[in-house]
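As you look at this complex, bear in mind that one protein chain is not there, while each of the others sits in place.
Going in written order, the chains are labelled A, B and C, and every chain counts its residues from 1.
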Amino acid sequence: MGNSFGTLFRISSWGESHGGGIGVVIDGCPPRLPLSVEDIQPDLTRRRPGQSKITTPRDEADQVEILSGVFDSLTLGTPIAMLVRNQDARPQAYDEMKEKFRPSHADFTYQSKFGHRNHEGGGRSSARETIARVAAGAVAKKILSYDHIDIRAYVERIHDIQAPSIEELPTLEQVESTPTRCPHSETAELMEKRILEAKKAGDSVGGSILCRVSGLPVGWGAPVFDRLEADLAKAMLSLPATKGFEVGSGFDGTYLKGSEHNDLYESRDGKVSTSSNRSGGVQGGISNGEELYFRIAFKPTATVLQKQKTVDSQGNETELMGRGRHDPCVLPRAVPIVEAMTSLVLIDHRMLHTAQCQSFDFS
Amino acid sequence: MGNSFGTLFRISSWGESHGGGIGVVIDGCPPRLPLSVEDIQPDLTRRRPGQSKITTPRDEADQVEILSGVFDSLTLGTPIAMLVRNQDARPQAYDEMKEKFRPSHADFTYQSKFGHRNHEGGGRSSARETIARVAAGAVAKKILSYDHIDIRAYVERIHDIQAPSIEELPTLEQVESTPTRCPHSETAELMEKRILEAKKAGDSVGGSILCRVSGLPVGWGAPVFDRLEADLAKAMLSLPATKGFEVGSGFDGTYLKGSEHNDLYESRDGKVSTSSNRSGGVQGGISNGEELYFRIAFKPTATVLQKQKTVDSQGNETELMGRGRHDPCVLPRAVPIVEAMTSLVLIDHRMLHTAQCQSFDFS
Amino acid sequence: MGNSFGTLFRISSWGESHGGGIGVVIDGCPPRLPLSVEDIQPDLTRRRPGQSKITTPRDEADQVEILSGVFDSLTLGTPIAMLVRNQDARPQAYDEMKEKFRPSHADFTYQSKFGHRNHEGGGRSSARETIARVAAGAVAKKILSYDHIDIRAYVERIHDIQAPSIEELPTLEQVESTPTRCPHSETAELMEKRILEAKKAGDSVGGSILCRVSGLPVGWGAPVFDRLEADLAKAMLSLPATKGFEVGSGFDGTYLKGSEHNDLYESRDGKVSTSSNRSGGVQGGISNGEELYFRIAFKPTATVLQKQKTVDSQGNETELMGRGRHDPCVLPRAVPIVEAMTSLVLIDHRMLHTAQCQSFDFS
Partner (left out) sequence: MGNSFGTLFRISSWGESHGGGIGVVIDGCPPRLPLSVEDIQPDLTRRRPGQSKITTPRDEADQVEILSGVFDSLTLGTPIAMLVRNQDARPQAYDEMKEKFRPSHADFTYQSKFGHRNHEGGGRSSARETIARVAAGAVAKKILSYDHIDIRAYVERIHDIQAPSIEELPTLEQVESTPTRCPHSETAELMEKRILEAKKAGDSVGGSILCRVSGLPVGWGAPVFDRLEADLAKAMLSLPATKGFEVGSGFDGTYLKGSEHNDLYESRDGKVSTSSNRSGGVQGGISNGEELYFRIAFKPTATVLQKQKTVDSQGNETELMGRGRHDPCVLPRAVPIVEAMTSLVLIDHRMLHTAQCQSFDFS
């Protein structure tokens, strides 16, 4: 259960790390959207392993096939099914994990919950599952681009290497110009160094990603359970390795007093704006027209190439040497995934808002 | 939209701050649960305004009426409707807010989204809406108590007054022994003082709440979108005034290396356990049998009794003097609300887990 | 479970026949709809018991109270909660039913499923639950009236008294002009006589209701599971006492050959129309702009004032004499209920269609 996301633009994700492949079905995509593999592949390529020396050497082209929902290069309004076959799978690399639970992985909880698991490459708990999200998110992102909405995530901190605050929304090119996906180039270099140090030591590092959205209109979101920030929080905490989410001023803002924290309204260019943006672009769960921004904490990768104590499936204490091909730091590859999940949340709220608030005239 | 929460134990919340009242309907409650007003009222009373000098003076008994779903003191398995009438409403106190948008409130976004709003007391954006959550959560909490699951939230930090770490799960009595709901009494006193200072200055403070759950079995949760922590993140970010969520080691944990962060498995009393708990009780979205814990950031209350710049509904810049009866700090009253939302997430995952994984025998 | 209906215009129904009352919450209603009790009460009054000598003598005014979601006579876009208190309840009339299962009622299945039930007046299985549907349906019907959509149900057959086919959509006044709600007055008289005969004999009769909808645009509905006729079928079979549903030519149409059955397209007034309407206004699950029509079978009321064999809760065979105040024929009062459910299906499909197909421009 729990493999679908969204209400109106609803995706269903499937697939394991080793097996037939990873796929996704989008139900609810509007018709007549120009769509081809070229719209999807770039973000998959940004996510794919083997793209630089700071990512896992597993080499997958992650080439996507669109199986349905598009005809004559336009969406039909029917489900769009997409498939990425697994290629560079090495199931034998995981033989030891069949019996021994990897620390801070999902092996033990999967085994306990389901009584059965695909131990090869983590099965469904593998980050390969996020291929489904990125493929679907690319469709959402394209739709949102017609509304001039720009979604930009980037790495803000690796371990304790923190980029300075950047005022203007960085361009995609700036983000993509370094393998760490930190648009501040000097910091990016230090980050890369830190990741390579960890890699060399058979260790791993974490950090935080900032996601910023410009161009959002006022009014997307909902007052109570389905607040925009609540849906974003769920989307982000549904990603592997995430441990925290904050919107706007976040945890730091709780050290301010109300008189310091409030965003005062002002009239700018005939439009209601706020003079500061500690709210992070949402008030009462609804976008207020300012830049939406939020931060996600990613823990250091659980797989470390060191010997660790653990327990086997019989409950006996044992040791396990980390193997497999893994990223010493997941953040650079997580950037397009964060953007994808953001796009999925936003397109759904756009459609919900239109349905309830923008299609009736009772005057 | 967005006024329902949960899949199997599903609640629908309704009501505005000023009007007929606040209510909730629970669909999916198991039958034959002993239930009466006495099970619900205590948490509502913990939430109600006017309970101490550090909360708003608005005086509401918030007496709940169970309208359906219970017969002969046992639940029927049919919807449980509960109603709390509004009593101490003073709509005229909000006259100025009819035309002027309160900074960092939902007035502007509601007006923009819906083209119409109930400006009295914030209408649906009022924290009175959380009555619905607390009432429904009390039912969920009672069900979970049969599984010996203990859900305990408490205030951990107010402004910069931080309680020391507490190893053992505090008792309800410890939490309730101070008006701040911080179980560390010396810290609680400092917190109270800080809140009263802010109140006196017409200002407000925020902070963080920690929620801890003991007694969870292994296996609740789901691998992908509906991870336990993802649903908790959504639940918490759906609460008014929340700006952040972190589970386990959270943001701080991202400063560790993988070799430092991993929770190693060990066999304790014939049961697989972890020697540390940076995961916070979940791995791969599924409970691992350790204590579940997470932290929520609450911003300082937006209403401050000071003059602030703002804009009116015609877009003209103006000033607004904060009025109305408000809490200088929402955290103490948010404690039962956090527990309620946690209970709702957990009961739903319990039912989902049973349905998929515990009711079939294919051998 | 199963007490909610709809995706975007979603209602949650609650309440038992004897107890606090019957209520409904609508989530997703568009904002700024002019709404007051006067929009809801007329359909509740059409549904209420005691309205004529052919209905149950239980006398309930069924006065509705709107508890939330409306301010200054306009909807807010927030949940609309409505409540009808139970008044003329006589629980002692049901004492015998506490132990004995009434034939063809839900007593046995409720008891078996839930292990507990409210035996007074049938509890949740009472047709009083349909108050919730009628109240919510009245809101939907009002919204649809702005699109000039006219929903008209009427009694077509009682027992074997069948009204002739009526070409033009009857007016509401024509339907309401007789207590049977059959707009063909001579037939209506015969029907009334047949119902009174059954009543006198302590017996009951069933029949069929036809529902017709004019003014539907082309394009509402969906291709696969959520076909317009599928959602209507579910809506109708969710009503107490229904045993069948057919759309367009229905069961009779299956005696035709394809060449006889097909609706041929023609161009009428510059608009694509069909020369016949055996499809009943839907093709491939989507409205085609012709009149939508469907028929519902209602069985004879299960309560007969005669002695019947049955079994008690211990499994002992026994006899039960029908008691309580019941309708000898449910169809006249079911007419507004059918209209309500139809309205709820249609408003939801309108909103879904808008969200997916009418709010994007990719050119």
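Simple rule for what comes next: contacts are C-beta pairs under 8 Å (C-beta built on N, C-alpha and C of every residue); 3 or more make two chains touch, one makes a residue touch a chain.
None of these values were measured; they are calculated from a predicted model.
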Residue of C:G69, C:G121 or C:P300 touching the missing chain in the full complex: C:P300
Touching the absent chain when the full complex is considered, from C:C182, C:V213, C:V335 or C:L352: C:L352
Residue in contact with the excluded chain [from C:F5, C:Y94 or C:Y154]: C:F5
Where the unshown chain meets subunit B, residue by residue: 7-8, 28-34, 77-78, 143, 146, 223, 351-352, 354-362
Where the missing chain touches subunit A, by residue: 1-4, 8, 10, 12-16, 19-21, 23, 25, 27-28, 31-32, 65-69, 71-72, 74-81, 83, 113-118, 123-124
Sites on subunit C contacted by the missing partner chain, in the whole complex: 1-5, 13, 101, 103-106, 108-110, 112-115, 124-125, 129, 157, 159-160, 198, 203-208, 218-219, 221-227, 229-238, 240, 242-251, 253-267, 270-272, 274-275, 278-280, 282-289, 297-304, 306, 308-311, 315-317, 352-353, 356-357
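One rule holds in what follows: only the chains that are shown with their structure count from here on.
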Farthest chain relative to subunit C (centres taken as mean CA coordinates): A
Rigid-body rotation angle, subunit C and subunit B, from Cα fit (steps of 5°): 180
Centroid distance [mean C-alpha coordinates] between subunit C and subunit B, Å: 39
Euclidean distance of C-alpha centroids - subunit A vs subunit B, Å: 26
Two or more partner chains touched - positions in subunit B: 1-4, 13, 113-115, 124
